[in-house]
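A single protein chain has been omitted from the complex, and every remaining protein chain is retained in its original position.
Per-chain numbering from 1; labels A and B assigned in written order.
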Amino acid sequence: MPSTFSNPIALLALAAEPAALNESASSVAGPAWFALIPLLPLAACVLCGLTVAMRVRTKAPAWITVGLLALSFVVTVAGFMGWNGGSGTPQVAKVYDWIHVAWAGADSAVHTFVADFAFYMDGLSWLWMLFVTGLATLIALYASEYMEHDVGKGYGRFFAAFALFVFAMACLVMADNLVLLYLGWEGVGLCSYLLIGYFYKKPSAVAAAKKAFIVNRIGDLGLAVGIFLTYVTFGTVEYAELFALVEKGVDGDGQALAGMWQAWAIPLLFMVGAFGKSAQLPLYVWLPDAMEGPTPVSALIHAATMVTAGVYLVARMYPLFVLEGVPHYALWAVGWTGALTALLAATIGMAQFDIKRIMAYSTVSQLGYMFAGLGVLTSVGAAFHVFTHAFFKALLFLACGAVMHGFAGQLDLRKLSGLRTMPGWRIVSITMLIGCLNLAGFPLITSGYFSKDMILAEAFVTPGAAGIGWILLVTAGLTAYYTFRVYFRVFEGPQHYEPGDELHGHDDHADDAHHHAHEHEPADHGHAHADHGGAQEHGHGSKPAHEWHPHPPKWAINGVLAVLAVLSFAAIGTYFMDKAHHGWVGGMVHRSSAEFASPFAHHDPAHGTEADGEHGHATAEAHVAAAGRFLGMDPHKAMYYVSAIVGLIGIAAAWWLHLAGRTSAATSRADALLPLLGPVPRWAQNKWYVDEFYDFIIRTPLWVLANVCHMIDRLLVDGLVNGVGLLPQLLARGLRPSQNGRLHGYAAGMAGGLAVVLLIVFLVVFSA
Amino acid sequence: MEAVINPILLYTLLGVGGLGVLLALPREKVNPQAIGALIAAAGFGGIFLALGLKAGSNHPGLFFYLFALIALGSGLRVITHPKPVYSALYFIMTVLSSSALFLMLGAEFMAFALIIIYAGAILITYLFVIMLATQAPSEEDLETLSEYDAYSREPAMATAVGFAVLALLTGMMAKGAAELAPSGGLRQSEALLTELPGKAIDALDRHGVFDGGALVRPDKTQAAELIDPVHRVIMLEVKDAEALRRLFERSPLAASLLGSEERVAALKAGSVNAGDRIEVKLPADVVVSSVDGVGWDLIAKHPMGLELAGVILLMAMLGAVVLARKQIEMGEAEKLDRVRSRGGEASGVAGARSAGSGGMAGAMAGSAGGGGGAA
Partner (left out) sequence: MNTLSSLQLCTEAPLSPGAVTLYHYLFLSASMFAIGIIGFLSRRNLIIMFLCTEMMFQAAGIALVAFSRYHMNHTGEVFVIFVLTIAAAEAALALALVVLLFRRRETLDAEAWTELNG
């Protein structure tokens, strides 16, 4: 703590040598043009802001953003190539000195706090940045068409926030120290708020934005305290020094970490922060509501990038989580919470009817998978799942968005059916199918299958995590079921569509809506006849029939969907590269701080592992012997088949319940099953009343407290003030009878005076 | 230390009584008059009980308590009854019970004077005025009370002040009672006998003491000195001893007064001569009654007060006459003047105008509103 600044010159001198601190054996200096990666999106944000100020009425903000994001992606690829071709050690690229504080402590030791605007690029960072910038570019392109209704109104605002988000995400991922990571963390939270609340005139959107921000804040508190504790324990917040200390197993003063409570408290706090950002139990409630934002936002932020920031944090800080000699509370908490969240979200998703919301719950569920993967000691599996999930989930969201865009905001799967056979919707349908197959983990031809399989296998390998494994396996079946429920209801079956609430994209044209209920022949070209046999949705009398027909997507949407579908397939390929490290992703993870070779990892001779080199051979064999088995079989091999079977069962169940024998859009064979299950489907549909529970335990006591304080203010404080004003009134009221001309007042005065005189006589004269 | 009554008990019971009176006062909505009356009775009754216990054998007797209860009860009813006529009637009952108390105190004249003057004159006047000034009940509701009768005004304040005064008074009185000089001493009523010699002489006459010229009959001024009120004897001079002896033998009535056997023996022995003074007992019916006493005090000791009382009554009479004249408006007075100046013989006009008062005087005095200043 700063006690005296007795030698300011010495202190300044100390503070003036920052460059030396970053150089260490574990990292090399990186080129400064890495800074372009975050700064180009920042420039895009500023330019979009200018377009708003200049009231530009074209699609210029979109092209600016797409262009600059594409440029950022190119820089990322270039940087990655450079790094990949080099030694593969982490590179630290410093842009400028940001926070440098030095003071002399009580024991005349010099304490410093250094947080530079610098980037720490290792495998994990490159992996993340590649798909973040890539997806951001694609989704910006998609959004250029999707948001075209708002050109001239909110278009520029949207893209400015979008670009700012990418800047913040880049800061988060590429940060060299925890403070810059926190900057990015807060930044993505802010942009998420801005973008969810983009339709700020809708109260539900505003409420959802506030909910997201506030729930994130709770997690941010955990992260902040974790950062504080890190600094206090290790004396530094920079990754390079931190990892060096952790590798040696000592804290900032050189004491052994084993046995210190901070060693397991810090990971727990980081975990809280991660749960807030990545929507795990109990802080997941904001993600489904966040679907109020435009679909590109959902795709980018709430599927691929922001929600993976939590996973990134845990992966980045993985050395702290897996420290030897320290109880691994955080690790188990991460694992079990992830698994339970996955199951919970899957059950809720099974009972929803809004397809975007189903996808949101599916995101929560898959994030649970990732955290579970981290918990069962496969950071590679988690990272690979993040990678594949980013592509196919973005794809799924964008496809849903295309449906929403084309059907004027209609998202209810009871009101849409048979889209595949409608003209202009073929690409959407095919890409949607590809995405669904990935999500369900269809064997062998989807990347989702491989990534999920890795986590499932590892769950059974790591001893004590079999429970997690079974939960995840059941969830896999449920995932397949609800995913294909969406596909079979919306894209297959008889054709039927109804427009949603956003007819013509603006609510002020809602009085022109007509209610179309048609059964079309497949050969019909989708032009609705003005059939007034059905009920009119808005009884506005006989207005001239304004024909509405669905609005198939154009080249931007279709193109992006196609590219994403291709990339989903390409991700399979990455699994087969670099087999020594379980795929290309594994190789990236291997060259990062998230590298952890589980001692229980099965030694497949074809793969090989480096764990042998790190532990003694005997210990390694003991660990392998202790590794779990799946029903008596080797988990890795067994899981290939078991997860495939489970996925297929889910798909078959969905087919049987939602496609076979379905003649209308609103009902299916599943509805016949509902009465058998009692109230459970209704509970699931109501999200297991979690929001209501939070309302009860948090909002209600606060409301009560606020009312109590209000009462105190009104009665006590105002009462006192009013009471002071009341005193003259009372005084006057007491004195008034002597002046108001009424006989009784005067008589009472006389009688009272008599009493007083008697009293005086009694006391004074009669004193004994 | 001897206290007439324990002060804490006194004030507590006064408080209870106050609460009772407060409840008994008429008010708008809830009217627990009966309960209030009971509580007040309990309070006051408690105090009387304590006093009676303190008095022991000296307590004033059953009748005192009875009449005190009636007096206080009807007094309470006077102030709590909503109808004014009833209030006046209850007041009459209060007067009657207090006259009974006067009787118990030996003031018979005052008792009946109270009834005659107070109940018989003053309260009848009150009743007349009440009936005069009460608005006649209309046909729809014959039983409506005026609003100012039905509710009491600020009962709490009134009760509080009243009972504060009462507490202080009773406290002071108790203190004073403890310091009171003991009563007794010369019975002044007896002492008055010396002032009323005519009574004694008339009574002796009736008993035949002066028959036959045995004793010298003194005149009133002489007799005043001869009466001894303490022993109830009068010293009379013997004129003729022989006649005295004959009186003894003839009239046993006189003999009883004149003396005992010793006297008789002395007479027979001839030891009594003319010019001797003998004691003659005064008959039992020579008493100074209350009337005598009051009259004597009034005239002999407070003559000035008597005169002034007369003057006051005269002034009151004049004042009442002035006040109760029929009102004559200013305009009417001028009309009267004009009529008079035109044709004064039409006395019927003048007579018809001011009933019960001098026309000119009334006209010049103007409206009678301020006439109360004469009182």
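Keep this in mind: a residue touches a chain if its C-beta (ideal position, glycine included) is under 8 Å from a C-beta of that chain, and two chains touch if they have at least 3 such contacts.
All of these numbers come straight from a predicted model, not from anything done at the bench.
Name every shown chain in contact with the chain that has been left out of the document.
Answer for the hidden chain's contacts among shown chains: A, B.
Just to verify: which one of B:Leu19, B:Ala42 or B:Leu166 makes contact with the chain not shown?
Only one of B:Leu19, B:Ala42 or B:Leu166 touches the chain omitted from view, namely B:Leu166.
For a quick check of understanding: of B:Leu19, B:Leu38 or B:Met157, which residue touches the chain that isn't displayed?
Answer from the full complex: B:Met157 touches the omitted chain.
Of the residues A:Gly254, A:Pro675 or A:Gly741, I need the one that contacts the missing chain.
That would be A:Gly741, which touches the missing chain.
In terms of residues, what is the contact footprint of the unshown chain on chain A?
So the residues of chain A touching the unseen chain are 739-744, 747-748, 751, 762-764, 766-768.
In the complete complex, which positions of chain B touch the hidden chain?
For chain B, the residues touching the absent chain are 1-5, 7, 10, 21, 25, 44, 47-48, 51-52, 54-55, 58-60, 64, 68, 71-72, 75-76, 78-79, 84, 87-88, 91, 94-95, 98, 101-102, 105-107, 109-110, 113-114, 117-118, 121-123, 125-126, 129-130, 132-135, 146-149, 151-155, 157-159, 161-163, 165-166, 169-171, 173-175, 177-189, 290, 293-294, 296-298, 301-302, 305, 309, 312-313, 315-317, 319-320, 323-324, 327, 368-369, 372, 375.
By our rule, only the chains that are shown with their structure count from here on.
Averaged over CA atoms, how far is the centre of chain A from the centre of chain B? Could you give it in whole Å?
Chain centroid spacing, chain A to chain B, equals 105 Å.
For a test of understanding, state which residues of chain B touch chain A in their complex under the given definition.
153-154, 157-158, 161-162, 164-165, 168-169, 171-172, 175-176
What residues of chain A sit close enough to touch chain B in their complex?
So the residues of chain A touching chain B come out as 744, 748, 751-752, 754-755, 758-759, 761-762, 766.
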